[in-house]
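I have a structure I would like to understand better, so I am pasting it below and will then ask my questions one at a time.
Note that this is a trimmed complex: some chains were dropped, and none of the rest were shifted.
Residue numbering begins at 1 within each chain, and the chains themselves are lettered A and B in the order written.
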Amino acid sequence: MENKNLKNCSLKEIPFYKVHGRTKSGSYPLPLFFNGSAVEVNVSGTELWIDLTVNYTAFEPWITCEINGELMSRQMLMPGTYAICLFRNMSPEAVKNVKVTRELQAMSEDESCSLIVNGFRSDGIFYPVPGKKYAFEFIGDSITSGEGTYGAREDTDWIPMYMGYSRDYAKLVAEALDADAYLISQGGWGVLSGWDNNPHSNIPSCYEKMCGLCRGLENEKLGAFEPYDFTSRKIDALIVNLGTNDASAFDQPMWHDPVTGEIFQQRKNEDGTYNPDDLLRFKNAVIDFLKMLRRNNPQAHIIWCYGMLGYSLSLAINDAVNQYITQTDDFNVIFLQLPNTTDETVGCRAHPGQKSHARAAQVLIEYLRDYLGD
Amino acid sequence: MENKNLKNCSLKEIPFYKVHGRTKSGSYPLPLFFNGSAVEVNVSGTELWIDLTVNYTAFEPWITCEINGELMSRQMLMPGTYAICLFRNMSPEAVKNVKVTRELQAMSEDESCSLIVNGFRSDGIFYPVPGKKYAFEFIGDSITSGEGTYGAREDTDWIPMYMGYSRDYAKLVAEALDADAYLISQGGWGVLSGWDNNPHSNIPSCYEKMCGLCRGLENEKLGAFEPYDFTSRKIDALIVNLGTNDASAFDQPMWHDPVTGEIFQQRKNEDGTYNPDDLLRFKNAVIDFLKMLRRNNPQAHIIWCYGMLGYSLSLAINDAVNQYITQTDDFNVIFLQLPNTTDETVGCRAHPGQKSHARAAQVLIEYLRDYLGD
């Protein structure tokens, strides 16, 4: 039963493998920081294992394994350093495409959360992994983190089990267009502030680091807080799906930091309309973020999409995009409305379910197919 | 075979019937000016005919007949005054709901085009026709005229046969929400100008008349050019689907009127972006039209939707809507993007087909269901 031919190979010893998501070339061991971050191999042999080091306090990472492009497993990871068998007892000659993907978003609320790939164990030979035709980056909040794509409608816990890249619109879009997917998303965060008016829960503040969403010493050692080398990739389309938590903030009480005393709030007028100053602050955050995105991705077509959990800030985002274009003469940006989530398409925690993600993906796929001339 | 019990009843003699679409209460004979304009009865008896007077030079009206809410027939109308049998040989006691609907848009290019209902022939009794829960008005161009919802993909003639209310998104939306539908739409027309830069092909210029899209003496006699009495109805939602031809105009040569010498053109810059002056002119037309709509429909929720044939002016329309809100403090207006037409959903004449209309309707239905709290 034990396979005597298995050889342990650290990543350093493996001639060919592909890393998905933001990474630093040659990282060893290899942290998978983001949802959708993955390692992919083409390998012959009868059996394959992956060597992982997993750490966390509250929020455990989950992974999926796909073989030849089809989902085989989805499982919770225990802490520790160990190997997981990905396939066994297969025809030795056939080359299998195997991709192990992090389901869970980078966890800003768990300093010790990390998922590291050390290597593989195999009795086969590793072959090159071809590139994809395009590269897309998806920037978002809980929607892009796939929160609610797993779980029953009545489930309300905020736990990794209910989040996942495997049913996310980003995965559907990237696969339909033959694109590599980069994700950076965090549940509850916005462009200007989080859903609770916490002004630190904004994606722009993290965007230029390798993985500014992480916390803690361990992640620091893994290079999470270093500036990300944007020249290491060339993004064809940048899909920003933010604004949903910024909209929520207008309905929430003031945030105040018990330590510093700092306070923050986006306000509504008594008639239910947005306070103009606060709306302006939001729009400026959108404009500033667009400038940051352009600076780091000069060639990318920027699609600001919005709507999967309501259209409240649609006009405001459009206004910001219009102002950005006027200020910069950069016309390589558009706004795309995604279908709102309905009773039929909702998942758990009142978040978009699998069907809602599929519908949103369809809009993006059709738009991109047209834009890219595919 | 001949039914001796049939009685000819002019509309005046019929105690209960319902007119759909813009009309003047008590009109007799009854012109059906618009696509979607209809006459509806609840009637017992074994047999029912409708008495029509039809006139046209180039573009013949088509009608559909629905019995108990289901489509039974769709047919071309010949010119003249005559009766058409709607049902026969049915159970006499049962009350049948019968609706005869004009498929064809008001035809600005055929002065003599008109469709008039004179009455019915029946051996039954007419019963009251209950009202609907809501009232919607749909304002648009060829998309709202259902151009391309009939016909094979390769068909390219611009003829009534290929246009129709019966597969239009407006019909789907109205029926899903139990709403009466008012339509005013014209193929090739825009907010500022037509697809060919003809500045007279703009819907706002016609909006406040009963049916400003018509031409000719006959239609004048029928009251088409009189001011429309907006107080005769109370619109809950006003769906504007305009901008598609305004976008086309930017790609067309200058229009010039051979008689008056008048010229008009929306221009693009050499780099393919929109000429800012011309874009401003378009935005102002949107803003002005919104003001006109609001003036005439104080309570209506205004939805400017756009996208079934491309998203080019999406940002410009949003900008105009934003400016309108800023200028008027009227927040009862939103922008809704409709899914673009794809190879799978296209109909004839490169227009949205039945599937595209169904998809667009779904977005509107979901939005309105949410908005109306249904």
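Operating definition for what follows: a contact is a pair of C-beta atoms (placed from the backbone, for glycine too) under 8 Å apart; a residue touches a chain by one contact, two chains touch by 3 or more.
All figures in this text were calculated on a predicted structure; none of them were measured in a lab.
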| item | value |
| --- | --- |
| Full count of same-sequence chains in the assembly - 2 placed in this view | 4 |
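Quick note on the criterion: only the chains that are shown with their structure count from here on.
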| item | value |
| --- | --- |
| Distance between the centres, which are taken as Cα means, of chain B and chain A, whole angstrom | 44 |
| Partner chain A, residues of chain B touching it in the complex | 273, 307, 311, 314-316, 318-319, 321-322, 325, 331, 334-337, 339-340, 342, 363, 366-367, 369-370 |
